[in-house]
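Sharing a structure below in structure tokens format, with a few things to ask.
Only one protein chain is missing from this complex, and each of the others stays in its spot.
Up next is chain A:
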Amino acid sequence: MTYTSERPPLPETSEQLRARIPGWGADLDPKDRPSVPKLQWQEDRTGAHWEFPERQPEKWPRERSIEHEFLTPVFGTSCPPAGFSGMLRKLSYRKYSEGRAAHWLLLLAADRVDAWESHIRSLLTLRPDNPITQTGVLSEFSRHGVSSRFGKKRADVKHQMLDPVIVTGPWVLVGGLVFAAIRRMLRRGGR
């Protein structure tokens, strides 16, 4: 059909669909859909009674994208930057715009550092990180871990066996490199 002007026939007519599917065609008119047109002026301002909102007090130097002219009037206050990861984050915000890959790569690197810092710090508290309860792996037993996966044609089962290798591989590699480096240093020192 594609080589002629007719479109391929549909399995059901609009009347058949209307009979079969509750609400079929209730929003048939493309002009009468809630977000169309896209940039429609919102008279009611959804209840806002300000032109520019009052500003939330800044309790510590809040990091912000350099693409913002100033700190936005409202912002989140969860987890201020701290430690080495905090330094990386502040550097990323201070130096790079959102258009730069360095901005995002630094932030992602800081996330990895943060996870390790927090993990190590937790070992010094009364509540160290617990890989069993925090990863929720126990649900493998209580929520049909095996039967959910096998005989079900899932795409992810094919590579699941390799996941532990991919996850632990880099650590083994880094460990090996560190070991080799130390050994070389010791040898040089011994000479």
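Here is the rule we go by: a contact is a pair of C-beta atoms (placed from the backbone, for glycine too) under 8 Å apart; a residue touches a chain by one contact, two chains touch by 3 or more; residues count from 1.
Keep this in mind: contacts and distances are computed from a predicted model.
Asks: Among "Threonine dehydrogenase-like Zn-dependent dehydrogenase", "Hydrogenase", "Iron sulfur protein" or "TonB C-terminal domain-containing protein", find the name that the UniProt record gives to the complex chain excluded from display.
Replies: Matching "Threonine dehydrogenase-like Zn-dependent dehydrogenase", "Hydrogenase", "Iron sulfur protein" or "TonB C-terminal domain-containing protein" to the record, the invisible chain is "Threonine dehydrogenase-like Zn-dependent dehydrogenase".
Asks: List the chain A residues touching the unshown chain?
Replies: On the side of chain A, residues 1-2, 7-8, 10-12, 14, 17, 20-28, 30, 33-36, 38-42, 45-54, 56-57, 62-65, 67-68, 71-79, 81, 85, 89, 93, 98, 101, 104, 107-108, 110-112, 114-119, 122, 129-131, 133-140, 142-145, 148-149, 152-156, 158-159, 162-163, 166-167 touch the unshown chain.
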